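Note that this complex is displayed minus one protein chain, with the remaining chains in position.
== chain A ==
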């Protein structure tokens, strides 16, 4: 399969060996109906007009492409930052959620269900629900609620119901299980507004299509084609959206995983949350708990398209430790006056580490997606630096 084919609508919901629709029978008709609705909407000019309008007058798009002048000089590269931190609600998550809320409305759904890790997707979903006059139910691991309290407060202020998940590691993995259970029980009136390029078909494809605006804008804004395109990867939506804009160029595509949640680097193929991909799991096939300072990357899986891009060699996946991410966040803040999210700081950390080495030679032009802003992480960072 060529790269261009891999970016096209997947047949049978597969990206090479990955993807699929491994869900209980109760959810199969809902997934099929969502796929049909999405195909129709995506072919409908009115839908695109409405989405474009929301992006522009509501979400603040296009987001800026900022030259990182100080870091570029320090590192001997040309670094450009795609500023998803400037989008409404503070991250790229709003791109996907506005698209899915429009779809939900089109399908006559009155309620949005979502899982959230860092809370950015939960906030975006709560925001869209408020905008569209829908109910929102957000499942969030208890541990994430504690470390992302600000986002819990924001969701509740927006009128969403936040349900603490106490099972397992009490993080995104468990919140996703619980959100899917909630969806099974409410499948007729609720739309599952999944936040990443994961889950059963059509979600990995649909979410990437709603996120590809990141890559398409960046490509149009960049004065030259970058040599390297880099983004952090948990489930992988900001990276998938960014990569989509550059897949047909010669740019190297680099996804940066958290060392404690590195499904591509340390995982093996398996099935969880409705899809087949690379997963952190033990010898028996039990899913392992990820361990990252960044709630948004604290997830044992990765989107199936990334698994495919990695398997075919079109994209490469690297890891960054908690300490490197924290240091990178501080250095970006002081050098450029931008406080990014801990998730995004992983991408920054890889550039800081690799610049000037054979991994990222001096003189390279690098486009890096800053997936979100760091306000939500101040309490975590205060704890780290104390």
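One rule holds for everything that comes next: a contact is a pair of C-beta atoms (placed from the backbone, for glycine too) under 8 Å apart; a residue touches a chain by one contact, two chains touch by 3 or more; residues count from 1.
FYI, contacts and distances are computed from a predicted model.
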The complex lacks one chain in this depiction; which UniProt name from "Tryptophan synthase alpha chain", "Ferrous iron transport protein A", "PTS system mannose/fructose/sorbose family transporter subunit IID" or "Thiamine pyrophosphate-binding protein" does that chain carry? "Tryptophan synthase alpha chain"
Looking beyond the chains shown, say which of A:52, A:73, A:146 or A:167 touches the absent one. A:167
Hidden-chain contact residue, picked from the options A:52, A:73, A:157 or A:185: A:185
Among A:78, A:238, A:281 or A:365, choose the residue that contacts the chain missing from this document, as touch is defined above. A:281
For chain A, which residues touch the unseen chain? 20-26, 28-30, 167-168, 173-174, 177, 180-181, 184-188, 269-274, 276, 279, 281, 284-287
